[in-house]
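One structure below.
Here the complex is missing one protein chain, while the rest keep their positions.
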Amino acid sequence: MADAKVVPQVGELLKNSPKNWGKWGPDDEVGSLNYLTPEVVAKAAGSIRSGKVFTLQVKMANPEGDPVWPGRSGAVRINVMDEGHYIAGKGPHFEGGAHYADDFMTCFLQGSTQYDALGHVWYDDQIWNGYDSKSTIGGLAKASILAIAERGVVGRGILLDMARYRKKDVLDVAETFTHEDLQACAKAQGTEIQPRDILVIRTGWIGKFYKVSREEFYGNFVEPGLTYSPALVQWFHDMEIPNLVTDTIANEVTVDPVSGVVLPLHNALMRNLGVTLTEIAWLDDLGADCAADGQYTFLYAAAPLKVVNGTGAPVNPIVVK
Amino acid sequence: MADAKVVPQVGELLKNSPKNWGKWGPDDEVGSLNYLTPEVVAKAAGSIRSGKVFTLQVKMANPEGDPVWPGRSGAVRINVMDEGHYIAGKGPHFEGGAHYADDFMTCFLQGSTQYDALGHVWYDDQIWNGYDSKSTIGGLAKASILAIAERGVVGRGILLDMARYRKKDVLDVAETFTHEDLQACAKAQGTEIQPRDILVIRTGWIGKFYKVSREEFYGNFVEPGLTYSPALVQWFHDMEIPNLVTDTIANEVTVDPVSGVVLPLHNALMRNLGVTLTEIAWLDDLGADCAADGQYTFLYAAAPLKVVNGTGAPVNPIVVK
Amino acid sequence: MADAKVVPQVGELLKNSPKNWGKWGPDDEVGSLNYLTPEVVAKAAGSIRSGKVFTLQVKMANPEGDPVWPGRSGAVRINVMDEGHYIAGKGPHFEGGAHYADDFMTCFLQGSTQYDALGHVWYDDQIWNGYDSKSTIGGLAKASILAIAERGVVGRGILLDMARYRKKDVLDVAETFTHEDLQACAKAQGTEIQPRDILVIRTGWIGKFYKVSREEFYGNFVEPGLTYSPALVQWFHDMEIPNLVTDTIANEVTVDPVSGVVLPLHNALMRNLGVTLTEIAWLDDLGADCAADGQYTFLYAAAPLKVVNGTGAPVNPIVVK
Partner (left out) sequence: MADAKVVPQVGELLKNSPKNWGKWGPDDEVGSLNYLTPEVVAKAAGSIRSGKVFTLQVKMANPEGDPVWPGRSGAVRINVMDEGHYIAGKGPHFEGGAHYADDFMTCFLQGSTQYDALGHVWYDDQIWNGYDSKSTIGGLAKASILAIAERGVVGRGILLDMARYRKKDVLDVAETFTHEDLQACAKAQGTEIQPRDILVIRTGWIGKFYKVSREEFYGNFVEPGLTYSPALVQWFHDMEIPNLVTDTIANEVTVDPVSGVVLPLHNALMRNLGVTLTEIAWLDDLGADCAADGQYTFLYAAAPLKVVNGTGAPVNPIVVK
């Protein structure tokens, strides 16, 4: 961390960082998902071999607790109708006598496995594609999650199991890695990251949530993850990465250890390049299977809920191997 | 409707109807999704041709209103953080100065495009697989949406565009059709329903929601849809249909015009056979595209949210053609 | 209504209207409630005669519907624990075996009988006492309902039954009255409005909500009520009225028929003079009793919920006659 020195403003840190603003027109709201053309999708179908299916959301409204960014709270589900109502003579009458159960939920839209809208994080009064940051007030009028949800995200995914690569159950608090580490991990797995691949990075961090006390998990909350460098940003740009999926709550090391800036990749990748971010993914089952059969690439298909004006939305991504 | 006659109890109506209880073991919670084996999934990948992607959820938390079953209300989304907070000097400080927006949602779990849990509807004190209906109290301890969400639903989907087949924009209030109509529709489209196909049936009904007044939509609320007969149930059973997807709120004609029983197929297909039901799908864009390119079969991939103990959960299904 | 003419800005309409800003110091958040000194309270106790008690809130989270301003929705209450859970073996175990029921509610803070915070409505970038209107962003940092709730409102109340005075069950849509009408009504009742009285005005409007269809109630939604004039504002100022309570949703005729301005008294009385407004009160039982026993003055005691930063809060005011 950057003790005893001045932390720069993120706009200063990223003043020479590349931008894709305008690349897909002045009205674009999905950014690098444009790289997932029908041709890319059709080709990705070739990654399906055995037909095994995995789903990547964590449990939601879990009575045991949901992993969330500090300050948010987990989803809450409440029954509003069930057999108890019929026992009490309070159930609605349907001709023929059918019974049913019904329920209601409250949630933070960023409070489970979720896609960020491209307008979720910003600096210097502008969000993705240069839209005015005041367009976020009261709901995202521009670059909301709706555009991503309408389009859907389908392509070739590649699992990069950083925890296994480093022979750990879970990466350490504040442990970092770079795009070069990702490439080395891929190579060790016998795979290669190709342009326009959806990167699915496993750290073991969300698995830890279910194994340790809440105090331990949240106590010194600096997540492991990718760390900012101009070279890393350029690599994402050159590789035309459409989507970054991780099993951490914020997709990158919480604080850049070099500059002291909080979450700079949200701005360098998402705000500036339009890379979509997917957080809090459940990757432990997928990781174990890939280690077992050696197949680390697959069809990845995900579509967050179409929440109008949302800053993000929950999603249950699907992997087909 | 069944005026001036006695409406039978649904248990009486279905006393000879087939059941799959126990077929997949005493602990099964996903029913006919078991038909979607890895082999079926891998074969379905062959339906992908051009790589076009469609998403099938309706908009959610739409300020214009969401289509819901009478008595439920649409999702509500509220911002809890945005550029306004920073303008007022109330935004949280992150080192480096990044800003962000955040939001919160309330919803009925059956209040958007959604999968029903197999335990959502029942009669005679037992839900799917014979579990005690009291297990629904306070949350589904058995056959909740979680099991479906963990598994995911991937297979070959086939669009059956009943509205186009009958040369209508939208089917009429209370208009019915049968499995034989579905087969005739498939044939007219140049396709054939195969065993274990995911049936995606378009009536135009949800599209109507966005075109007419609320009074007209809800005024005489008898949805068009499939209508009960022993032969229809047997056909679903023989064809091993895993999943029925429609653009109506309740997947079948609201009231069986023969018996007067409300929603008998929920019980005959879901409770007894374990067929999963997917409701309120947005099919107008998909329908137009299929009519244009003549390709009515595709890879269908959907996974509702993993809501623990839920009676259902929202979903944004993906179609890859 | 003001057809075919220019509607002035409210700041223009009220440019010469009196203000109490600064009168109770630069940090005041309760305005005219300062008139309710201990002496006024102690004297009001003399209005208690028979000991009859009335409560003035409308039912809340009513399954039949709550009366709310168009665009808001009524409160929703949901059980989260009850005897059904114990029947299903899911209730929590307490040593000794006690059972309990528990529930959860969602509501708009202005969605039932409620006090407005003094910062609820404003114009020209300033709320009550001159605070910056940006202090409302994300929650009222100034002049929130908390200050009113901490203080409580106790004083002499006087019912002015305008509906009875005009020999109607309910005033008409858009029907207006003035401070002179209030005085004439008081006189007809055999009473007199005294300085620092809490004015409780009955129009019959909320009673109408429960008697007619929703379409009729909301169809041509121009509520009856007080209408703006400089003389009326001066009278409230001279009389040092601390609190205005009505059985309408917005305390005044919805649109000023002279100027066409919407809700000018919210600004003239609340923003400028600091008069607290209490809306959606249930006055039909109190009105009938006052007509029966001829006692129209009483101890009025009310304290909205202490919701931190709230724009208002629900309240169940108490009248002791």
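A few remarks follow.
A, B and C are the chain letters, set down in written order, and residue numbers restart from 1 in every chain.
Here is the rule we use: contacts are C-beta pairs under 8 Å (C-beta built on N, C-alpha and C of every residue); 3 or more make two chains touch, one makes a residue touch a chain.
Only a predicted model underlies this, so the values are computations on that prediction, with no experimental measurement involved.
In the whole complex the chain that is left out makes contact with A, B, C. Screening C:P67, C:G138 or C:P242 for touch with the missing chain picks out C:G138. Hidden from this view is one chain, which touches chain C at 2, 7-11, 13, 37-45, 48-55, 57-63, 72, 75, 77, 79-80, 82-84, 87, 94-110, 112, 119-123, 125, 133-134, 136-140, 146, 149-152, 154, 255-256, 259-264, 266-267, 299, 301-312, 314-318, 320. By the touch definition given at the top, chain A reaches the unshown chain through residues 73, 80-81, 84-85, 87-90, 106, 134-139, 141.
For chain B, the residues touching the chain absent from view are 78-80, 82-85, 87-88, 104, 106.
In this text, only the chains that are shown with their structure count from here on.
Copies chain A and chain B of the same sequence differ in orientation by 180 degrees, per CA superposition (steps of 5). At the interface between chain A and chain C, two copies of one sequence, more than half of the residue numbers in use appear on both sides, so the contact is built from largely the same positions.
As a whole-number value, the distance joining the C-alpha centres of chain A and chain C reads 46 Å. Chain contacts: chain B has residues 80, 84, 87, 106, 134, 136-139 touching two or more partner chains.
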